[in-house]
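Below is one structure. I have some questions about it.
Complex shown without one protein chain; remaining protein chains in place.
Chain nomenclature is as follows: A, B and C, assigned in order of appearance, with residue numbering initiated at 1 for each chain independently.
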Amino acid sequence: MSLRIGIIGAGAIGTDHARRITNTLSGAQVVAVTDVNPEQAHTLIDGLQLKAQVYRDGHELIHAESVDAILVTSWGPTHEEFVLAAIAAGKYVFCEKPLATTADGCRHIVDAEINAGKRLVQVGFMRPYDSGYRQLKQAIDAGEIGAPLMVHCAHRNPSVPESYVTPMAIHDTLIHELDVLRWLLDDDYVSAQVVFPRKTRHAHSKVADPQIVLLETRKGVRIDVEIFVNCRYGYDIQCAVVGEEGIANLPEPQSLLMRKDAMHYARVLTDWKQRFIDAYDSELQAFIKDIQNGALSGPSAWDGFAAAIAADACVKAQDSGRIETIEMPTRPAFYA
Amino acid sequence: MSLRIGIIGAGAIGTDHARRITNTLSGAQVVAVTDVNPEQAHTLIDGLQLKAQVYRDGHELIHAESVDAILVTSWGPTHEEFVLAAIAAGKYVFCEKPLATTADGCRHIVDAEINAGKRLVQVGFMRPYDSGYRQLKQAIDAGEIGAPLMVHCAHRNPSVPESYVTPMAIHDTLIHELDVLRWLLDDDYVSAQVVFPRKTRHAHSKVADPQIVLLETRKGVRIDVEIFVNCRYGYDIQCAVVGEEGIANLPEPQSLLMRKDAMHYARVLTDWKQRFIDAYDSELQAFIKDIQNGALSGPSAWDGFAAAIAADACVKAQDSGRIETIEMPTRPAFYA
Amino acid sequence: MSLRIGIIGAGAIGTDHARRITNTLSGAQVVAVTDVNPEQAHTLIDGLQLKAQVYRDGHELIHAESVDAILVTSWGPTHEEFVLAAIAAGKYVFCEKPLATTADGCRHIVDAEINAGKRLVQVGFMRPYDSGYRQLKQAIDAGEIGAPLMVHCAHRNPSVPESYVTPMAIHDTLIHELDVLRWLLDDDYVSAQVVFPRKTRHAHSKVADPQIVLLETRKGVRIDVEIFVNCRYGYDIQCAVVGEEGIANLPEPQSLLMRKDAMHYARVLTDWKQRFIDAYDSELQAFIKDIQNGALSGPSAWDGFAAAIAADACVKAQDSGRIETIEMPTRPAFYA
Partner (left out) sequence: MSLRIGIIGAGAIGTDHARRITNTLSGAQVVAVTDVNPEQAHTLIDGLQLKAQVYRDGHELIHAESVDAILVTSWGPTHEEFVLAAIAAGKYVFCEKPLATTADGCRHIVDAEINAGKRLVQVGFMRPYDSGYRQLKQAIDAGEIGAPLMVHCAHRNPSVPESYVTPMAIHDTLIHELDVLRWLLDDDYVSAQVVFPRKTRHAHSKVADPQIVLLETRKGVRIDVEIFVNCRYGYDIQCAVVGEEGIANLPEPQSLLMRKDAMHYARVLTDWKQRFIDAYDSELQAFIKDIQNGALSGPSAWDGFAAAIAADACVKAQDSGRIETIEMPTRPAFYA
């Protein structure tokens, strides 16, 4: 039986997920759409020639009998409300990041889910579904590099608009590393520090760019993440895990090896959408299969909560210039 | 509407395609299966928990009203018969290679399809659906390396069983290069030569290994393909296109970059099944979408015929030690 | 005319330099040797079949009329004394690191040299003579990557003996980065911080390994250096300079590209002596040529002093766990 999905938020990402479900993935169909702008909902449906119904709002959609599971792809500040409503209705819900705009909001969702007695929420962190990160985790878990000691990361964008300000380096950019590194290392953060190198001449006035975030984990792993969002040359995600026996680096995206113009080169992507395109497919396919099998396995509400707490500490460290402690509550057995 | 597919041949590859259609791809379902061994058909259906019917033979399945399109994954010598039957029934058919065991057999299919007045046949050459080869074609077509002048290829397997004899280097191994290079260069072969280097000590007595096949195309491109099926170290497919302005190499499969044991290394695959796993998904997804859109675009019966003619010339060249002419009939406008 | 060189200290490194001058380099010969163990001096001379005289001590050698220039390769604590004596004698002197065992000692040498009114001292920092670092400096100076903003380094050894203790990570290991990065960036350090990741199980009890040293420069460049001296897999020196327009990485040492055993690999060196073997030749050849041309251009006494000051701050930061300020005196015009 095909899983019947309702989408709250028919913007770019909601439309993209609808296309994915309809044309690429197996086992689901979009049957319901809603948006604060109803025309947008109709545009989504017409563009994909869906047989789907438009609902007045998210709550109506969540309660519709024909809807088995929910995708929350609306404006960030509305996420918490709709996820809580889906949990209350006992329906599976895939929520794009952020799970909530505050750590407290995430905590509410965690509490509601625990009360519901069953994992219903998956957060839209796609990196654990990237084939490169999966290879990396597999190598670590297989002991190929021994116990991880250090992780060197870079998160680089060619440029950002003027609306991108310093704290967004944490909430919009680093948030992906904060999630994926917890998963990769099976670990939690205990402290954060941020240092600011000389600012690139290509950065707008409201953003300190680049930044280096230094994290320490419970197991003693030291992580450095270079965030450089006006690096010019490309969208480039690097991750090297240094272990007791060796080092594993995230693979480069597949590219032709060219010899031309006095160079031996491979392309670096410039558009972030291309970098994790397969991971977006995989995360949603996993959500669908996991529902069919009756147990979610992807990034949980707890993972969203943990990333939010770490992000808050990093923003504090941006301001203070000091090493900030990250107080992470004990993980409930529910999320073990 | 989901495309209803019937599968003739419930062996390893038929089962794999059924799994793919059921769990991974969008827009189709398996509704019918047949096999010379009916138990095999039931095993396939049970393993995937399909609601599908078992038919007595391929012809019955082809004519079943509930079947929209056919997959021929039976024993090679039966392909021609079932493809011709599918054409006669006016149904789309995806046929695993070989399209027929002889060039004449392929010609019969080509003629039947032309008479039917509509492309109904796709041959299971998956390499044109590999993302690496697609990048390569895109670069060539965009003029990035100028006019192609030479192509250097290697097709290496770690080992082959004793049943693998010298001509299989052409029919089972080179056949993939024969297809994909025609597509890549938009060209046809005019001559073939085979030279035999010193034989590796790891080859069985009935196979000359390695071999080097030298091909010349209508446009004057010179191709060399090293076939080395007991190379020990891995399953490795190389393709470098040398053009007037530069060179493009097929990407290596994505792999972690490791530093360990006094080496800086990436893995080389050892199992051919992993190398083109995404291409198998894509070729079948394209077949399904193309049917929904009413026009096939993948490897055609003509492509199967052309590869068969070239393969026959290569086998002749293995025996003669001479440069053998490849007489390729003019491509009918139907396949333009 | 061949430059007549006297060597103080006939141990491993003195003997190696003697071999280099005799068999590899152009324009110089070893005419005098001394060692606290006179037999050692004779062994050096006999091994290379030199026509050279053995002197009773360094001072006698320094004052010998037949000696044009001095190589100080004796025990570290004696360096300052012999370098000062050479300056007093108005002779050029190449001193292996450390220039002196304390920053104060280095300062004495700097003062003596300024008083002598002429550059006479070259310190044995060989990395600025490595062809890879030279390419890196050339690219930076040519503006290929724009203004440097960050530098990510690693200094890894396969293992160290039990005698290697925590502060040696600075004085024996990091010292090379402290020198070469000043030269590379044409900059000075203003602060240092050291963080200690989880310790590798392969480290002896008296050494914290790995360590990460964070440096800040006057121009605002942020440098991180991973020091990992029991990394097991090899001797590996990494240096990536991130600039406003792009990134330049130190080349890997030249190595065969192998395909074998399910891997695609290049060798990583395991012996540090091989890594900079050409740089050792080049630094001494430059010393000889520069003397013939009448002006030294290599690492100066000031460079030795600056590295010593930075090293002292790093050791302090190891102990304090805090960000330590580096107070670098203004560079005298003499060393501009």
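The rule is simple: contacts are C-beta pairs under 8 Å (C-beta built on N, C-alpha and C of every residue); 3 or more make two chains touch, one makes a residue touch a chain.
Not measured: the values here are computed from a predicted model.
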Self-check item: Identified contact with the non-displayed chain, of A:R267, A:K289 or A:K316
Solution: A:R267
Quiz item: Which listed residue (B:V54, B:V221, B:I291 or B:A308) would be found touching the missing chain in the intact complex?
Solution: B:V221
Exercise. From the listed residues C:G6, C:G58, C:G105 or C:G132, report the one that touches the chain absent from this view.
Key: C:G132
Exercise. From the listed residues C:V36, C:A89 or C:M258, report the one that touches the chain absent from this view.
Key: C:M258
Practice problem: Over the whole complex, note the residues of subunit A touching the chain we left out. | Solution: 232-234, 236, 252, 255, 259-270
Quiz item: In terms of residues, what is the contact footprint of the unshown chain on subunit B?
Solution: 146-147, 149-150, 152, 195-202, 210, 212, 214, 216, 219-222, 224, 226, 228, 231-233, 242, 244-247
Practice problem: Tell me where the left-out chain touches subunit C, residue by residue. | Solution: 22-27, 131-132, 135-136, 139, 144-145, 245-261, 266, 289
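Definition applied: only the chains that are shown with their structure count from here on.
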Self-check item: Chain of greatest Cα-centre distance to subunit B
Solution: C
Quiz item: Nearest chain to the global Cα centroid?
Solution: A
Quiz item: Same or different: do the copies subunit B and subunit C touch each other through matching residue numbers, with over half of them shared?
Solution: same
Quiz item: Where the CA atoms of subunit A average out and where those of subunit B average out, how many Å apart are those spots?
Solution: 38
Quiz item: What is the distance in Å between the mean C-alpha positions of subunit B and subunit C?
Solution: 58
Quiz item: Touching two or more other chains, which residues of subunit B qualify?
Solution: 252, 255, 259-261, 266
